[in-house]
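Of the protein chains in this complex, one is absent; all others appear in place.
Right, chain A next:
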Amino acid sequence: MAKSDDGIRILQGLLVFGNVIIGMCGIALTAECIFFVSDPHGLYPLLEATENDDIYAAAWIGIFVGFALFALSILGIIGVIKANRTLLLVYLILMLITFAFEMASCITAATHRDFLTPNLFLKQMLERYKKSETDNNNDKWMTEGVTKTWDKLMLQNHCCGVRGPSDWQEYTSAFRLTYNDADFPWPHNCCVMDARGSPVNLDACKLGVPGYYNSNGCYDAISGPMNTHAWGVAWFGFAILCWTFCVLLGTMFYWSRIEY
């Protein structure tokens, strides 16, 4: 009798510990997802224009799942300590629903990250950057977003195009329709700027003299934050789910051992 009593006590202790970890991870997940949704790098307009912003949807789900995990962990701790079958049953069912939502968030973030290829951003940049004739309000909104984001990207990260300035030469673009090739082989934001924001030497920039134009592509500046975002949501959520899985199995075992 004493031995099984001890066993139950150990199980209780482990479950309380497990739930404490789940609660803390829930708070961390909420904080991380709020950080991503706040878009510190200003790249959301690019995703919005691709009409494929599911990694943001995954982060939004993550915010609510984090809160739910925190609340349910408190419920779980109370239920385990009081050995109350009803509380634990409610806990199990709500945790299962939360588990399902977090699964959806992780899988969405992981699979949709794969769609954000360099070609996707290249095509979008060529078709939308400085496009002068827009079809409707939505088109205009997306075009303005893409143009502002690219201008900011090129100036802040000292880069040009997705792979390099030759993107502007290899393909025709909406930019090319408004800005002729002789004066603008690539946008002037690709030129090395002085302190006042104008090109140091515009003729050298147009000729492509090394040192007067930005020769690297901006893809690294785009994919870096997006990778952090997607993998942060997907892998951290995955870790939480693995831990939660073990805690839930333990809780079910404990629940079946409680007597009326």
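Basically, a contact is a pair of C-beta atoms (placed from the backbone, for glycine too) under 8 Å apart; a residue touches a chain by one contact, two chains touch by 3 or more; residues count from 1.
FYI, contacts and distances are computed from a predicted model.
Q: According to UniProt, what is the chain that's been left out of this complex called? Choose from "Coiled-coil and C2 domain-containing protein 2A", "Phosphoribosyl pyrophosphate synthetase associated protein 1", "UPK3B protein" or "Presenilin".
A: "UPK3B protein"
Q: Of the residues A:P40, A:G197 or A:P210, which one touches the chain left out of the display?
A: A:P210
Q: Which listed residue, A:F36, A:Y56, A:F70 or A:F99, touches the chain dropped from view?
A: A:F99
Q: Consider the whole complex, including the chain that is not shown, and state which of A:L43, A:A110, A:C159 or A:M226 touches that chain.
A: Of all options in A:L43, A:A110, A:C159 or A:M226, contact with the hidden chain holds for A:A110.
Q: In the full complex, which of A:G76, A:P165, A:P187 or A:G217 touches the chain missing from this view?
A: Selected residue, touching the omitted chain: A:P165.
Q: Mind listing the chain A residues that contact the chain we can't see here?
A: Spelled out for chain A, the touching residues are 89, 92-93, 96, 99-100, 103, 106-107, 110-111, 113-115, 117, 119-120, 122-123, 126-127, 165-166, 169-173, 176, 180-183, 185, 203-204, 206-210, 213, 215, 231, 234-235, 238, 241-242, 245, 248-249, 252, 255-256, 259-260.
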